[in-house]
Every structure is written in C-alpha cells, then in structure tokens.
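All protein chains but one are shown in place.
Presenting chain A:
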Amino acid sequence: MSAKQNSKKSKWALDFSVSKNADMPSPPGYNPTALVNQTEVVRDQRLVIKKSWDLALGPLKQIPMNLFIMYMSGNSISIFPIMMVGMMLIRPIKAMFTTQVTSKMADGAQGTGQRIIYILGNLANVALALYKCHSMGLLPTHASDWLAFVEPQTRLEYYGGGVSFI
C-alpha cells in the first residue's frame, strides 16, 4: 500500500520510513565478495605513470608551438606580441609554482624524474620567452640601457680666466 502510495508520490522518491535495518540490497551487478584485482591495480599504476609522464612532458611539447608563435609574432613592439611574450613568460612560471599539485599524481617511483622533466620543460619555455624578450630588445642587456644611471664625473680642478683685461 505504502509502495503504491510511494509510486503515486514520485517515481524516484525513497521511502526512509520502511527500512530500519541497514541490510540494504546491493545494487545490481555488484559482487561484494569480489576482491580488488592485483593486476588491475598494477595496470592503473601504469596508467597513472603514463598520464603523469604526459603531464611532465607537456611543457616540452609546447616548445615547437611556442617557437612557431614567436616566429609569427615578429620582433616589433606592439600590444599583441607583448601579450604573447607575457603569456609565454608567466604561464611556465605559474605552472612551476603549482608543481606540488600536479606532482600529487606522480608520487610513484618515477615522481622525481617527472618533476625534473616538468621543471626543465617549463624552464625551457621561460628561456624561450626570455630569448624572445631579448630579441625584441626588452632586456636591459646593453650598456645603453644603464646610461641614465651613470653619474656625472666629479671634477677635481676648477679654472677661471679669459681674455686679459689689460
């Protein structure tokens, strides 16, 4: 009756009033007796490692794309190349600081290697961005960039005089 009532109420409504014991039927297809398969765990582990290698190699894979973007954007200083260079510089740095998060997945045996590769890849991206900055002339690498800070020489001797008055 109650079930009838319930079905009348709603198709999906659960009746909490009936079941007092926790002995609930298992969902169909669930075998509680089945144990965790060791081989599957190993395969998962391998998948995780594969996935995290993908992650670690990600920055390195970006390099050819970045090179292409760099080539396309040219060396002129205007808003879009500057934005691109900025993104290229900031993204890997950000990624490096979030290494802890990404490496959670790579706690396995090859975790350190992946981390190193990941950081190296990011550093390579940073270097690329810096090279781009350099070729755009944004880095103060020339003597002329520091010219404004060169102090005038203090003079040691003072003179006076001119055309003779007599």
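Following the convention adopted for this analysis, contacts are C-beta pairs under 8 Å (C-beta built on N, C-alpha and C of every residue); 3 or more make two chains touch, one makes a residue touch a chain; residues count from 1.
Everything below uses one rule, namely that contacts and distances are computed from a predicted model.
Participant: Hey, which one's the missing chain according to UniProt: "Sedlin", "TRAPP complex protein TRS85", "ER membrane protein complex subunit 1" or "Exosome complex component RRP45"?
Facilitator: Protein name of the absent chain (UniProt record): "ER membrane protein complex subunit 1".
Participant: May I ask which residue of A:M24, A:M72 or A:I166 touches the chain that does not appear here?
Facilitator: A:I166
Participant: Kindly state which of the options A:M24, A:M65, A:I79 or A:A143 is in contact with the chain not pictured.
Facilitator: A:A143
Participant: For chain A, enumerate the residues touching the unshown chain of the complex.
Facilitator: Within chain A, the residues that touch the unshown chain are 137, 142-145, 147-148, 150-166.
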